[in-house]
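Selected chains from the complex are presented in situ; the others are not included.
The chains carry the letters A and B, assigned in the order they are written, with residues numbered from 1 in each.
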Amino acid sequence: MPSPATPGRAGTPSPPGQATSLPGWRASHWFNTPTPVELGDLRGRVVLVHAFQMLCPACVSHGLPQALRVHEAFQGEAVTVIGLHTVFEHHEVMGSQALQAFIQEYRLPFPIGIDQAAEAGPLPVTMAQWGLNGTPSVVLFDRQGRARLHRFGVVDDLVLGAAIGQLLAERTPVAASVSLDRVGTGTARPACDDEGCVSR
Amino acid sequence: MPSPATPGRAGTPSPPGQATSLPGWRASHWFNTPTPVELGDLRGRVVLVHAFQMLCPACVSHGLPQALRVHEAFQGEAVTVIGLHTVFEHHEVMGSQALQAFIQEYRLPFPIGIDQAAEAGPLPVTMAQWGLNGTPSVVLFDRQGRARLHRFGVVDDLVLGAAIGQLLAERTPVAASVSLDRVGTGTARPACDDEGCVSR
């Protein structure tokens, strides 16, 4: 297993050869895109997935503004920003209609998918498969579609920028097994705080 | 009619003698208080009413944090902060249950009432009676229960602090007719922007 990047240090993506496979997202509905967006359609591009909940304070104050800054800063570069609404609490008030109003009022411009509800349990499918600790989380896929960085909580712009820059610099295909570099706080926390919302 | 304070200048409360009567708020439900809060129960105190919508970006980024700062800065002073959920759009996704989740996640500590829905039309009762232009809005009542300042949009902390300080300094009862100093942007605007959400 790859050694995870130390939180607080520069968010170096894991080496390509130290990765294990991670499936693409599973979305039941999309906004801001005429057709569903699939990871497989984005080969050759660096993909930032921002997992959020519309009632998660740190998502609204930090995560989504950062996703928007990435979307704007890398216009014209091979970077795609995707929002993923990974609802794991207050399901009854964060449905599709509520999210639509939220996206409209906050004027979010990038494609946003609703993480597929699980048949049982509060965690949606992608969130469970990716092992996300809560919201906000960012997952960064390289040009080959491999998950290379995985962060829960507030991530520094310099650190996220460096990870994106490093993945942009990988221009040649690399044959490798795929892995996920999980970087989280690791400590159990109750509900939401300044850093984000934890799924228990 | 009193000359309204010029936006951008210090938010001087209107003189006590230049006021006309404004009724108290009408709330259909309360959070963070065991019993409904009435303006008449708060005589002797300066009352800041922060009118907001949970999906109004400027309320979340500016208005509510400011209301929280006022609540904390004037602990021990004769100042009461009240939130008023004045929903005039997206009614179907900003109901009581959604607001409850919002208050819980954002950890808002002060009493918050839901502005009474009107029998017809999108504007709730208090919002219509007070002539609020949109959200966020602040209305400041003096120790006599008279509305003395009325602002739509983002208000500077220095300006709001000065208005509160001025009303705190009025320690003796003043007999006067009551009036409302309406200060808004005055320009028609579409839906929500950085300054707030406008009701049309």
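Keep this in mind: a residue touches a chain if its C-beta (ideal position, glycine included) is under 8 Å from a C-beta of that chain, and two chains touch if they have at least 3 such contacts.
Quick caveat, the model's predicted, so the values are computed rather than measured.
Of the identical chains making up the complex in this file, 2 are positioned in the shown model, whereas the full set numbers 4.
One rule holds in what follows: only the chains that are shown with their structure count from here on.
The angle of the rotation superposing chain A on chain B, based on CA atoms and rounded to the nearest 5, is 180 degrees.
Listed in rising order, the residues of chain A touching chain B in the complex are 55-57, 60-61, 90, 92-95, 97-98, 101-102, 104-106, 191-192, 197.
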